[in-house]
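These notes concern the structure reproduced below.
Note that one protein chain is taken out, while the other chains of the complex remain in position.
First chain written, first letter: the chains are A, B and C, and each begins at residue 1.
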Amino acid sequence: MVTKSDYLHTPVEHIDVTQFNPVPLVEAMGRTAFTARDLARAADITHRMVADRDCGVILCLAGSLVSAGLKKVFADAVRCNMVDAIVSTGANIVDQDFFEGLGFRHWVGEEKLRSGMFDAELRDLHIDRIYDTLIDEDELRTCDDTTRVIADELEPRPHSSREYIRAMGAYLDKNGCKTPDSIVYEAYRADVPIFCPAFSDCSAGFGLVAHQHARGDGPKLSLDSAKDFYELTQLKIANPTTGLFMVGGGVPKNFAQDVVVAADVLGREVPMHKYAVQVTVADVRDGALSGSTLKEASSWGKVDLAFEQMVYSEATLAVPLLFGYAYHKGAWKARTGRRWNQVLETAAVP
Amino acid sequence: MVTKSDYLHTPVEHIDVTQFNPVPLVEAMGRTAFTARDLARAADITHRMVADRDCGVILCLAGSLVSAGLKKVFADAVRCNMVDAIVSTGANIVDQDFFEGLGFRHWVGEEKLRSGMFDAELRDLHIDRIYDTLIDEDELRTCDDTTRVIADELEPRPHSSREYIRAMGAYLDKNGCKTPDSIVYEAYRADVPIFCPAFSDCSAGFGLVAHQHARGDGPKLSLDSAKDFYELTQLKIANPTTGLFMVGGGVPKNFAQDVVVAADVLGREVPMHKYAVQVTVADVRDGALSGSTLKEASSWGKVDLAFEQMVYSEATLAVPLLFGYAYHKGAWKARTGRRWNQVLETAAVP
Amino acid sequence: MVTKSDYLHTPVEHIDVTQFNPVPLVEAMGRTAFTARDLARAADITHRMVADRDCGVILCLAGSLVSAGLKKVFADAVRCNMVDAIVSTGANIVDQDFFEGLGFRHWVGEEKLRSGMFDAELRDLHIDRIYDTLIDEDELRTCDDTTRVIADELEPRPHSSREYIRAMGAYLDKNGCKTPDSIVYEAYRADVPIFCPAFSDCSAGFGLVAHQHARGDGPKLSLDSAKDFYELTQLKIANPTTGLFMVGGGVPKNFAQDVVVAADVLGREVPMHKYAVQVTVADVRDGALSGSTLKEASSWGKVDLAFEQMVYSEATLAVPLLFGYAYHKGAWKARTGRRWNQVLETAAVP
Partner (left out) sequence: MVTKSDYLHTPVEHIDVTQFNPVPLVEAMGRTAFTARDLARAADITHRMVADRDCGVILCLAGSLVSAGLKKVFADAVRCNMVDAIVSTGANIVDQDFFEGLGFRHWVGEEKLRSGMFDAELRDLHIDRIYDTLIDEDELRTCDDTTRVIADELEPRPHSSREYIRAMGAYLDKNGCKTPDSIVYEAYRADVPIFCPAFSDCSAGFGLVAHQHARGDGPKLSLDSAKDFYELTQLKIANPTTGLFMVGGGVPKNFAQDVVVAADVLGREVPMHKYAVQVTVADVRDGALSGSTLKEASSWGKVDLAFEQMVYSEATLAVPLLFGYAYHKGAWKARTGRRWNQVLETAAVP
């Protein structure tokens, strides 16, 4: 009889860009054409935003990036002070990164599973599939439940997702982080705020629903997505020069771009995002935000035109080259982290 | 000198599927191959979910669909009791539909604007661009401001986006809806709940930031995305047979699929979504949710396998054929709206 | 035991655009956005090229279009004098259209076959798969063999693919065309030349290899692709106003666009193609020809800019709407076929 262990035997191992120096390769790509040339320009812009002493760097993550082996890239970026804030879909932060922080792993799924022909069997075995990667659903339920425990211990009032995710970092700090490379934990230590503006849309959503259900009509924690937006806008006002490094599109892209307009609504004139890079395979022709060009964003007054670059590639290929480039160029060595969590907690935010 | 009116002269006109009967065309497509055959099968599944007397139909909207001329399709679907709940990105509901409800329009942009070469000029003229469609940014600011007015008048406590959007419908009802076909207004009248789980990520986000800023430390409205999730889960529990019609992927797709698991977390066993259709151009190969197959969702226990179909097409082409098919098949005539807003408001939701 | 008939039971039926009038739908799409608006503009350009009394219309076909149920669309276009020449990949013309002319059919493959999990079984059963469509390989071998018979009967000298395909039409005329709608047969009757510039790349290639092998060192038929190019160039010189309707990209697109330059090489100045429409899902960002814009082609002096339109859609969805539009607009009724085969056979072509 088939059991879980027949499927879950080979863990995904996270790529370590500190071990490979792609600088000569990327520079050579810059003298060619098509995506290779775009990638080289994006690498240069990434390096520039890290090297610019005034620039606050905002990393936007959409898509299943952590389960796909990119966790250490982003954890290292936080550790090296290359990133000052993160805006992400909930899955990367909770279901995948925090999940690994609790000691669980993602598993390599055989190629044939992509066919979809085995999904009924996987369901029976409590195995969830992300394309070619597998998750033990029972472990994921433990993760859901931990998010409920965290919610139970927090003050029963509206929280930004940032506040809640900071409590997740504190949980890992207190209970021991079971993975050497956790984005949530490194961000906690470095006071890097993490925002998940659509936070109920992940493992934490299940925990929060359970929390609210248990509390009934009594005082309970709620998740205020307007507060998320307010907080990120405060950061933009406090640090007007900003750069966006976006993997995928969706809510994180939209949310981070919008703070320029939000500052204006609050009567504060701030410059557009000075640097912007997006890695995506989304097509421009369906008019949706995920694939919309950064030029289009400039018509909205959100992104400046001088240093913007789209890279048309699936993330697992492009991100190691882009971050590997910025890492080995080394501008981060002269950089100090902005510790924006401290800014938000001392500021008179509502 | 170039002025706004040089660009904003031809309004987008919303397509009216009640005027074209695509049933014979779609049926013929079902005997061919590739996307045409898929579309015909998806049309049949759409018809089935409308015809199934037990089924609650959830419409999920991502991408710039309303600005692209699909507003009347969805407003008609609500009017004809073909849809019982809507989960959407904020832009469709607030920036685009409510915006038109206030009397504003979207404009046809010349083909050359897509090049991105005119975006600096558009910015100077306060014109925002969505691929080949234009918006008067000053009018959009009026829309932002109206959302603030609505927030100011609501009780200063955590709201679900549904509660807030219902107040937007009431606003249109009271002040007069300036467009013959508004999704927000028709949903208000039909008690169809609309959820925007990433609600700060749109025009209303600006209004809410302004509201919270003005209130300072005093009592204020907040937007509880966990409550959104809780409410939709309640609906799934109350009405276990469900169908999803999804345009695009992103947060709406994820959110609506997840309620099956959320019900389980609350100790209520509910069946997977019985019907599921998705129209998208997203590619499966980047592993992201937007393009992930509905079979993959079945490994998570979210979507049943018997009646699921992906349609690989840009929405403006496929949606009129799919809804036109379901409209002209006429199963909606025997259908009664579920008036789910009433369910939520009388239920003991927290 | 599984047999062929377990798979081959439901034939693909070709869509009949004369039965559905999409003119109102397409016109309404023209007032919306994104692909729908593009499609409406492309439909208008298609109508214009048919209505322009000076214009020779060249239909370019790449992709498995005939097996997918679009055969009758193109056969009707020839019958209605809407098309004056065809440039195609070999598969559409020989393996699929001529194949059906011999009395064989294509078959609907179950959805699960797309997974690739059954391909070994299909191979054992002598069934070939094109995505979701099936072919009886033994019948295809009969088709291969028929192409050899035709080669055997032709004069042993270099032929253009057009000459050879004309002989295929004559074969159907003599032996009876077993399908009511054959592109090859209708083109034969209407003196519409068909070019397959990469002709060995299909069923006929197998027949020709067998022919050449059997002839050994003796006189034999060869296929002169330079003659193809020379002939199409002669047509452009004889009829300078031209329009291209392209489904897919590849060799047919390149070949047909290039005749403008070829005429120039022969010292004859001819205008660029006046009208050009392309239906494709190819992405522009890989720099390959199939997805390259028609604007790019204008830098090469091949396509004029006034009436060109790309339509980003899988062909089975867009082609029925585009040809249905042009058919029901009815400009073809006033049109006389150019009978270009006669031009080529009386001209002093080498």
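Everything that follows uses one rule, which is that contacts are C-beta pairs under 8 Å (C-beta built on N, C-alpha and C of every residue); 3 or more make two chains touch, one makes a residue touch a chain.
Computed from a predicted structure; not experimentally measured.
Touching the missing chain, out of C:139, C:152 or C:224, is residue C:224. The residue touching the chain not shown here, chosen from C:32, C:46 or C:233, is C:233. Looking at A:12, A:151 or A:326, the residue that reaches the missing chain in the full complex is A:12.
Counting over the whole complex, chain A has residues 12-16, 19-20, 22, 24-25, 28-29, 31-37, 39, 64, 67-70, 106, 108, 130-133, 312-318, 320 touching the chain that is not drawn.
Mapped onto chain B, contacts with the missing chain fall at residues 33-35, 112, 115-117, 283, 285-287, 312. Touching the omitted chain from chain C are residues 62-64, 68, 89, 91, 116, 119-120, 122-123, 127-133, 137, 144, 158, 197-201, 205-206, 208-213, 215-217, 220-230, 233, 248, 250-251, 254-255, 258, 261-262, 265-266, 281-290, 292-293, 295-296, 298-301, 305, 314-315, 348, 350.
Criterion: only the chains that are shown with their structure count from here on.
Both chain A and chain B derive from one sequence, and where they touch, over half of the residue numbers involved are common to the two copies.
Ranked by how close its C-alpha mean sits to the mean of all protein C-alpha atoms, the top chain is B.
Averaging C-alpha coordinates per chain places the centre of chain B 40 Å away from that of chain C. Averaged C-alpha coordinates give centres for chain A and chain C that are 47 Å from one another. In whole angstrom, the spacing between the mean C-alpha positions of chain A and chain B is 25. Residue positions of chain C with contacts to 2 or more other chains are 33-35, 312.
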